[in-house]
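Here is subunit A:
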Amino acid sequence: MIVLALVAILFFGGAIAWASEALDARMPRAVALLSLLASAAVLLIFCFSSSPGVMLAGGQWWVLESWAWIPRFGISLLVGVDGLSLLLLLLTLFLGLIALGAAWNEIQERVGFFYFNLLWTIAGVVGVFTALDLFLFFFFWEVMLIPMYLIIAIWGHENRAYAAMKFFLYTQVSGLLLLLAILTMSYLHFVQFSRFSFDYFDLQNVVIPGALQTWIMLGFFVGFATKLPIFGLHSWLPDAHSQAPTAGSVLLAGVLLKTGAYGLIRFTLPLFPEASADFSSIAMTIAAIGILYCAKVAFAQQDIKRLIAYTSVSHMGFVLLGIYAWNLYGLQGAVMTMLAHGLSSAALFMLAGGLQARFHTRDMELLNGLWVKLPMLSAMALFFTVAAVGMPGLGNFIGEFLSLLGAFQSNRVATIFAALGLVLAAVYSLWVIQKMFHGQLRVPSQYASAGDLTLIELLCYALMAAGLVWMGMYPQSFLDVSEVSLLYLQSLGGGGE
Partner candidate 1 sequence: MQNWIGLLPAFPLAGFVLLVLSRGRMSKTAASFIGAGSVGLAFVLAVLISIEFLNSGAQSFSKTLWVWMQVGELDTGFSFYLDGLTLVMILIISGVGFLIHLYSTGFMADDPDFARFFSYMNLFVASMLVLVLADNLILLYLGWEGVGLCSYLLIGFWYQNPANGYAARKAFVVTRVGDTSMAIGLFLLFSQLGSLNIQEILVLAPSQWSTGSGMAVAASALLLGGAVGKSAQLPLQTWLPDAMAGPTPISALIHAATMVTAGVYLIARTHVLFELAPSVQLLVAFVGLATLLMAGFTAMMQRDIKRILAYSTISQIGYMFLALGVGAWSAAVFHLMTHAFFKALLFLAAGTVILSLHHEHDIFKMGAMRRRLPVSFWCFIVGSAALTALPFTSGFYSKDAILLAALAHPTYGMLLWVGGVLGAFMTALYSFRLVFVVFFGSSHYAAHEAAPHDDHAAVVENTSPAMFFPLLILAGLSLFGGLISVPVDAVFAQSGVHEEAHVSQFLHTLMILIPILGVMISWLLYGSVPYEKAGAHLRQRLVQSPLGGWLNRFWFSGWGMDKLYQTLLVQAFLMLAHINRKDVIDIAFNGTAFVARFANSALVLTQTGNMRWYAISLVAGLVIVIGLGVFR
Partner candidate 2 sequence: MDFIPYEHGLILAAILFVCGLVGVLTRRNIVFVLMSLEIMLNACGLAFVVASSRWQHAEGQVMFLMILTLAAAEVAVGLGLIIQMYRRFHTVDISVLNEMKG
Partner candidate 3 sequence: MIFLFYTAAIVALIATIAVIISTNVVHALVYLIISLLSVAVIFFALGAPFAAMLEAIVYAGAIMVLFLFVMMMLNLGQTTQDEEKEWMQPRLWIGPVTLVALLLVQMTNVLLTQDVDLRPIEVGVLEISVLLFGPWLLAVELASMLLLAGLVAAYHLAKK
């Protein structure tokens, strides 16, 4: 029930938020806050009050429930929460609140519809992280994308139509491949067990002949990797991130990218162990190239949001690397990177959004030496940049270190090249700090009166910073939660190493 309750709160909250705009323009955000808090409370109460109850096939599930939906095709409302899902759900709701904080004063038109889209995106993500029926999963996958498309297309910046269309095309085309792969899986289940099934556990039993397995695996891989995104399929992301409103960027970078990684961990590798094992060296090479290439491209950007977007792609390379290492270190590293990058990139996008709100530009050439003027904002920027560089003691380091540690055991060359990304990360990050925050103050003169952080912003940043420190200093609290489920998934996709 817990999952349905979460999704329902968010769905109905969204609808109510939209409707409540008729009463007062400030109502939608209050409704959105309430529903997010309510769902967060439900989740927290749930995960503190219960322990993983259901053990199934070595997996440890807090929840594993199923209701019939379209029995004729073997489609059910099968949802489950294990450690991996739980961590990502917490991240989702946390960043949902942060995104709300970012949107609080920024969104001034069509407010109700905005919060509707925001909540529905979050609801879609919650669904994605919990659905174990592949049809249901795909349903939520689409639910998550369309409101996000609207958020970019309606409330975005100057080039929003282009960015939104690009986002839409990429995700839809890759989603189509995913759907085809899912349907093929279901059909194979029909052939072998004479009934259709989209059930995650059923599909694990399907025996897929060699070449076909590679093709279906690629369908899943491309579907998820576009979302991650990997090198080569990443070019939607800089546009989408830079054009989206701040809340949209926060959700995109913080949460939506993680759905791709989640899909890889949950579905691609466990369902297609042999094909994935064969593919792992390619994937790790792609990851290493992506880390270096996108770091290099990031360095050349002038638009601060584009820069952060490219760094996101670069960091997601570590996730891919960790996943395809397919040992516990790599997986834990990938999960930690997902969590930590969720916070740090969300914070960086929020900072960029804050700067845009203050100075109406994202051009680094026009904004220099902000430390003098905005010391608190600059200090926050420094903190999160340092986090993104992978400073030990903060969450990102734990993730990247474990990813690389795991990856080193399965592919040394790729790991060594990926590790060079640490140097490039320092190069572009410090360049940003130098360009924007150090040096002589120079801002567009008509906005020279912009003030430092507001209370809401300060609260958001403080929460995220605390989260990163927690992850960096005591990551064990996160590692413990995800360990059993990762071991379970690893046992499914045994042939990874």
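A quick word on the picks: all candidates are chains of the complex that A comes from, given by their letters.
The definition used in the following text is that a contact is a pair of C-beta atoms (placed from the backbone, for glycine too) under 8 Å apart; a residue touches a chain by one contact, two chains touch by 3 or more; residues count from 1.
A quick note: this is a predicted structure, and the numbers were derived from the prediction, not measured.
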Candidates 1, 2 or 3 all belong to the complex; subunit A touches number 1
Contacts from subunit A onto candidate 1 in the complex sit at residues 231-232, 234-235, 238, 296-297, 299-301, 310, 327-329, 332, 369, 371-372, 375-376, 379, 386, 391-393, 397-398, 401-402, 404-405, 408-409, 415-416, 419-420, 422-423, 426-427, 430-431, 434, 437-440, 473-476, 479, 483
